[in-house]
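Only one structure is covered here, and it is reproduced in the block below.
Here the complex is missing a single protein chain, while all its other protein chains stay put.
Coming up: chain A.
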Amino acid sequence: MLRENNGALAPRPRVDMRGITKTYGPIRSLRGVDLSLAPGEVLGLVGDNGAGKSTLTKVLSGAVTPDGGTISIDGEEVRFNNPADARRKRIEMVYQDLSLCDTVDVAGNLFMGRELTRSFAGIPLLAHDAMHERARIMLQGLGIRIPDTHALVGNLSGGQRQAIAISRAISFEPLVLIMDEPTAALAVAEVEAVLEIIRNVSKMGVSVILVTHRLQDLFLVCNRIMVMYEGTNVATPEVASTSLSEIVELIVGHKFEAASARA
């Protein structure tokens, strides 16, 4: 399929996943899924509950190792055995369950796994002040106002927690940003803010995968929408050439078609 909506898009996809499979016990969560993503592209990922969206994105973020299939980043084939491997390729993910530590404060969560330290008598000690200062600036830069970076994350509201998970991912300056239902717990104004963040990072060349059940949001920020059904991808229409009702049909309609076809 030819695309000419953005001249800046490189010919080679930044992410190219082919035939990804993953089985959990008796459940074939992914049954050979293809996904390709251009630099700066925003790809919506939709599907019924249990379609395999989270599993597929976790494969790309290294949190789940696939049983089969290949992943290429900028044309180079890679194997991710853990999230650290994916991070090295500058792939970041905001997980559906956020992955925050409730009993650690805001700055501690933002810097989890890459704490700033200063040497004291040869011992690397946490640079608490520097981390709180950087955390404050980081949040401010994204227009997120958390009153105190010393607050324990467990005491924050659902929206504030989500904002922290997103800031954390963005602060790694990723090339690929995966967001699994980042707006699930957000009020109207905060959803708007997240969509704005997505537009901004995509303008800077970051490729974004947005998993969401809020279909109307997809039409505001995405280039293409990939529809998953029972562990496979069924269609990936361009936003410009599709409609809300077609997407709904792809998510729901295919279910009956496919079920009757197999029966």
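List of remarks:
To be clear about the criterion, a contact is a pair of C-beta atoms (placed from the backbone, for glycine too) under 8 Å apart; a residue touches a chain by one contact, two chains touch by 3 or more; residues count from 1.
Just so we're on the same page, contacts and distances are computed from a predicted model.
One chain of the complex is hidden; its UniProt record names it "Monosaccharide ABC transporter membrane protein (CUT2 family)", one of "NADH-quinone oxidoreductase subunit H", "Group 1 truncated hemoglobin", "Fructose dehydrogenase large subunit" or "Monosaccharide ABC transporter membrane protein (CUT2 family)". Touch with the chain that is not drawn comes from one residue among A:R14, A:R87 or A:R224, which is A:R87. Checked against the full complex, the candidates A:E115, A:E133, A:E196 or A:E246 give a single residue touching the omitted chain, namely A:E115.
Note that of A:I27, A:L125 or A:V252, the residue touching the chain absent from this view is A:L125. Against the chain not displayed here, chain A makes contact via residues 61, 63, 82-84, 87, 93, 95, 98-104, 108, 112-115, 117, 123-126, 128, 144-148, 152, 155, 157, 159-160, 163, 187, 189-190.
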